[in-house]
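One protein chain omitted, others in place.
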């Protein structure tokens, strides 16, 4: 029903943040949305850090933001804030790149002491980019994310419930199919 | 008297932020400090963004932080916060890389509407890294920084005065020569 | 269409913030909403500051929050943040007093240097109280608000336009009558 860009801002190749986003992508797709994953780590580092707006990969990412109705932004918490990798991409986007869009902010981290980084660090940056709606976010502890040998992701019950709730609120704000219907149709 | 690492976090090759820091470096050197400039833009982008702690250039920057008594951190304000480039470097440093150090936070930007980014965005990140002292910072408007054909930098009077004051407070916290003496000896 | 609580957090008896909110109340009422004004300054100071949850006036304010679909929060900026008066009331409300509600954050101040206080100071506090939606806010300069001898309020053109826009976004999020229709019907 809506086009969603799902952005992982983790610099790690085996990132819990990225796996978590891909896991939520499945839920959003099942609710009728078209989900486009974007792993900032795959964009060219030199273009990201030297403000090379014209690089084709940067131009494509910019176009993906422009075309999206909703944007999921996921980041690990480092030094009490979002990753530099994520911010490098946001820095390259137009000042009001989120105008008219609905945004879901997510973070992962090693300690609950970093929970407020979503609202005090990430949300003000996103707010400066003009979104219509930043829906309630969620902070997931690293230890609540398990990855099996087959790459399948398992969440601790509390984390699973919290993430499902904020994902569904985000989906609903985008006009997604209600959960009840989803359950009925499988 | 002290060893100061002076870090510019601007992604631009013709950065006002970088020129401003080099300008202040001269003042700090005249007060008896050894000043080491570090332009994050010159570090390898791939190592910065993919968390390559072992890269020789990253290891050297990390050692420069470890050896410094004082650190000047300068950044342009993008999207209501510090640059992603600067944060990419901070992300690679040990969690308490600023332990025992004195830090001077500086920012540049196009509008006074971004002034609070120093205290609400940059300072909490620096505080999370364990410094003994973050001295009062200063926000300089882009239009108050002029660069002549010879590359010489001129500051508008108000900006010059404010920057001199915070630089001298930083220097004094590091045990720099007092201003009066400096004036007397030229 | 919706019930809106419009909260002024200014400690001043002749507050620009309060007058501004009452001005916007008229616009919201014209869009079909029921608007209930709440001037925190009229609540009993001792009950506010000594956590007297049981005081009838505090209980009534708490009930007004509970009954509202939307909440306008207006505050002057003092010391780079919202007023202590406003925070005193928020402190007395249940932790999730904004659950399910849509919130419009507004601030007034003497300098554009305080603009970011909405997103870095006020919004995180509101976000901690569980709202469904905090719509884009607006910062109004004191000098852009004029009060005539008859008490009528006049806004500078830029401020009037910005406030109208965020008010209408808030109204739309609450299911208010669209502007076009409003214009057509007067």
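Chains here go by letter, A, B and C, matching the order in which they are written, and residues are numbered from 1 within each.
Note that a contact is a pair of C-beta atoms (placed from the backbone, for glycine too) under 8 Å apart; a residue touches a chain by one contact, two chains touch by 3 or more.
Source: prediction; values computed, not measured.
Considering the intact complex, the chain excluded from display touches A, B, C. For the options C:32, C:84 or C:175, the residue in contact with the chain missing from this view is C:84. Annotation: of A:26, A:42, A:95 or A:111, A:111 touches the absent chain (contact as defined above). The hidden chain makes contact, of the residues C:124, C:137 or C:162, with C:124.
Only one residue from B:95, B:111 or B:132 touches the chain missing from this view: B:132. If you put the missing chain back, the residues of subunit C touching it would be 11-13, 41, 45-46, 48-51, 78-91, 95, 120-121, 124-125, 127-129. Although one chain is not displayed, its contacts with subunit A can still be listed: residues 80, 111-117, 119-121. Contact residues of subunit B toward the unshown chain are 116, 119-120, 123-124, 127-128, 130-136, 169, 173.
Throughout what follows, only the chains that are shown with their structure count from here on.
Taken together, the touching pairs cover every possible pairing of the chains.
When chain centres are taken as C-alpha averages, the shortest distance to the whole-protein C-alpha average belongs to A.
Averaged Cα coordinates give subunit A a centre that lies 30 Å from the centre of subunit C. Residues of subunit A in contact with at least two other chains: 120, 124, 127-128.
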